[in-house]
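Just one protein chain is left out here, and the rest sit where they should.
By written order: A, B and C. Residues from 1 in each chain.
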Amino acid sequence: MENPYIPFFMRIEDIVLETEDRKIKTFILAFVNEEDEARFSYVPGQFSEVSVFGKGEAPFGMASTPTRPEHLEFSVSAIGVVTEALHNLNKGDVIGVRGPLGNGYPIEKFKGKNLLLIGGGFGFSTLRSLTNYILHDPNRADFNDLTIIYGARNPGLLLYKADLEVWKKRSDINLHLTVDKEADGWKGHVGLVPNIVRSVAPGAENTFVVICGPPVMMKFTLPVVKELGFSDENIIFSLEMRMKCGIGKCGRCNMGNKYICSDGPVFFQSELARLTGEAHF
Amino acid sequence: MNESGQWKPKIIAFLCNWCSYAGADLAGTSRIQYPPNIRVVRVPCSGRIDPFFILASLQNGLDGVLVSGCHPGECHYLSGNYSARRKFALLKGLLEYVGVEEGRVQFSWVSASEGVRFAKVIEEVTSHIKTLGPAKILVKNIPGGSFDVSAHP
Amino acid sequence: MSQLIHEIKEAARDFLRDGEDRTVIGFEQGSLPLQSRPCFIRKENDLERLVWNGFCKNNLAGYLPKRKGKIAIVVKGCDSRALVELIKENQITRDQLVIIGVACNGMIDRNKIEADMDGESIVDVEEGEDVLTIKGTNSSKVFDRKEYLYDHCKVCTNPVPVIHDILLGQRDSNTPQAPVNDTFSDLEDFSALDGKERWKYFTEEMNKCIRCYACRNACPMCYCPECFVDASRPQWVGKSTDLSDTMIFHLMRAFHLAGRCVGCGACEQACPMGVDIRKLNRRLQKDVMDLFHYKAGCNLEEKTPLATFRTDDSDSFMVEP
Partner (left out) sequence: MNSENVKLLNKERLDDFLKVLFRDCIVFGPTRKGNMLLFDRIESIDDIVLGRGNTMNSVKDALFPQKENLFNYRHGDEGTEIQKPSAEEKGMVLFGVRPCDAQGLLLLDKVFGGGQKDPYYIDKRSKVAIIGIACENPDPACFCLALGGGPCSTKGSDLLLIDIGDKYLVKAGTPKGIAFFEEKVFEDADDEALAKASLVEKKAEESMNRAALGEAGIGEALEKRLEKLFDDPIWGEVTESCLGCGVCTYLCPTCHCFDILDETVKSTGERIRIWDSCQFPLFTRQASGFNPRPSSKERFRQRIMHKFCYLPKNENLPGCVGCGRCVTKCPVNLDIREVIKKISLREAT
């Protein structure tokens, strides 16, 4: 029987310091064993449990795209025991990974549709995965218009700056970056994500909107996209909660009778509206 | 264990920066001999010692714990050692009550000028702990499967 | 007993009529025989629920820390000492409280009774002054009340609350009105044991622990917003049932209660596994008395021993080469 609790090894190939407050780093990992690489097939929006042996495990969404299968990337904010331990690691160190876990974004449904991706701060990692997946040749042709609205508190806290530069130059993607307050040299939008959505978002017709970010951002963005005419069936959230097992056993990440780890983390608003349970944003 | 298989106690010594640590320094510069079994942790005051430091030391398999601070009335922060004295009196009693051998955890006052006294304290603590043998009580053992935990450095 | 219950209800009624935003914390009949339980009353209509009997074991002072509004609380002798400590530690103010003190006759240990019922389920109980008549499914048994008290009740030094606004239930003129000296005679036999045997005893006790934290949560003095055992940076204590971790959890909990533990036995009553937690607290109570001449919860002025010091405290326990 396959043991879902046993991680496989990955080696840290590179570490990218993402934010000026030094709190978020992206770890670029290579598979130690080829068979793990062959077995690990995922879709954007899925996550993995990352182990630092001796410190424990923590869940992170894959920030990398399955179109570049040789590496996995995880963006880690140093706020807990495991995440701080990760930040203290160096290139060449070996860590454990269990996954892929969770459902991921419904890519098939997105085909032939316009997409509006709304991300905030640290919650942008799986949207980056999704974006790079879509932009990957020849996938781009499967999807229609792609609009991204991504916000952070200040320009220094925006992740994936190299990707953002590439995306800015492409004509097949509408990229809107926003920061909470005016900042020196900032040429993008200024304002909270829900407000920017209200002013720049395209129409709801033939469009899915995917929202991932801090709870408060998601909470205030939902009414805005509803106002814009998105129906519950076309609004998608990627949620977060304290998770441990990742396979729906350990009992902590439920929202109503659904487990975020195994039934999610990606949910349609139409599903969420039917659930009895704590609101997660 | 050393190479000849003979057990040598490992003793952690929490030394106040303002007195006992300087006392240890003085013992060293004066070339006073004392047993090499202690591992020193410098702390700002004996009052800084959380009982957890002591319990964690025992849990991690150290054979002895010594806390040494300034003599009464000589605390750099006026009263840190007085507060510490109350804590230590209770903690020592409690540990011995549950079965930790008397002398496994010890406390002393050593001033910056007492290099000789420092050496004598270490002498006494070490020889006492040698008679007690390796610590077993409160030591945390993790079953390591076929990985031999104890053999690993 | 019924007179006493009536008096408690009347005291509570007067309190509720006296103003808005008021809560009475007392005892009501539980759902099982030999069980009374905490209840919170805000309406006069609900006062009928209040009871008093030999099963009002909980220390209700545990519900007070950081509570808002005016509160009338029913307390036994030991509970009142917890009130004193909580007031001193600024967890509640004296003028928020109307203390309904009840002179206590000792609380009955349900587990001891059940152990002597030969596996028969208890259906009903009748409590007399000195005896308990317990009705089982097939038979009826009479128990000597004194024999079946909680261990901490057997060594109680202050059945009469040390602090109160109303004092009820005084019936025996022999009952000491103020706390008497604790002789700690219950510790003598155990302290005389060899260290190895004491370790063996605690090993067996702590191995029973399931880390449910009922002891901590039931303790009126354990009100830290974050307990050391839940802290992760640094994480001082492991969370599993490893003996060393469990032992350190109980040692440190006892240590944090040194000079604060009032000996109400809430920890032991709450423990589902029958761990002898009080053995640790008793020793610290004794040391605090012997070394610092302090008994927790006896007056509002005296400082908690670990919050103060004397320059002439003994250092006889230290190495003197």
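Assume contacts are C-beta pairs under 8 Å (C-beta built on N, C-alpha and C of every residue); 3 or more make two chains touch, one makes a residue touch a chain.
For clarity, every value in this text was computed on a predicted model and none was experimentally measured.
Peer 1: Based on the whole assembly, the unshown chain contacts which displayed chains?
Peer 2: Within the full complex, the chain not displayed touches A, B, C.
Peer 1: Which candidate, C:33, C:65, C:195 or C:321, sits in contact with the chain we can't see?
Peer 2: Counting the whole complex, the residue in contact with the absent chain is C:33.
Peer 1: For the chain not shown, which residue from C:65, C:195 or C:238 touches it across the whole complex?
Peer 2: Reading the full complex, the residue touching the unseen chain is C:238.
Peer 1: Since one chain isn't shown, list which residues of chain B touch it in the complete complex.
Peer 2: On the chain B side, contact with the omitted chain comes from 60-61, 140-147, 149, 152-153.
Peer 1: State which residues belonging to chain A touch the missing partner chain.
Peer 2: Considering the whole complex, chain A reaches the absent chain at 1-7, 9, 32, 51, 53-58, 79-80, 83, 94, 96, 215, 240-242, 244-245, 247-254, 256-257, 262, 276-278, 280.
Peer 1: Going by the touch rule given at the top, which residues of chain C touch the chain that is not shown?
Peer 2: Here the touching residues of chain C are 30-33, 35-40, 58, 62-63, 111, 114-115, 119-123, 137, 204, 208, 210-214, 216-218, 230, 238-242, 269-270, 272-274.
In this text, only the chains that are shown with their structure count from here on.
Peer 1: Is the chain-to-chain touch network here best called a line, a ring, a star, complete, or other?
Peer 2: Shape of the chain contacts: a line, open at both ends.
Peer 1: Which chain is the middle one, judged by CA centres?
Peer 2: Of all chains shown, the one whose C-alpha centroid lies nearest the global centroid is C.
Peer 1: Among the chains, which has its CA centre at the largest distance from chain B's?
Peer 2: Computed centres place A farthest from chain B.
Peer 1: Rounded to a whole Å, what is the gap between the Cα centroids of chain B and chain C?
Peer 2: Computed from C-alpha means, the inter-chain centre distance equals 36 Å.
Peer 1: How far is the middle of chain A from the middle of chain C, if each middle is the mean of its Cα atoms, in Å?
Peer 2: 51
Peer 1: Where does chain C touch two or more other chains at once, residue-wise?
Peer 2: Not one residue of chain C touches more than one other chain, so the list is empty.
Peer 1: Indicate the residues of chain A shared as contacts by at least two other chains.
Peer 2: Residues of chain A never touch two or more of the other chains.
Peer 1: Could you please specify the touching residues of chain B with respect to chain C in the complex?
Peer 2: It is residues 51-52, 55-56, 59, 66, 72-73, 79, 82-83, 85-102, 106-109, 117, 120-121, 123-125, 137-142 of chain B that touch chain C.
Peer 1: Would you tell me which residues of chain C are touching chain B in their complex?
Peer 2: Interface residues on the chain C side: 191, 195-196, 198-200, 202, 228, 236, 238, 242, 244-245, 247-248, 251-252, 254-255, 258, 280, 283-284, 287-288, 291-292, 305-306, 309-311, 313-315, 317-321.
Peer 1: In their complex, what parts of chain C are in touch with chain A?
Peer 2: Residues of chain C touching chain A: 232-233, 235.
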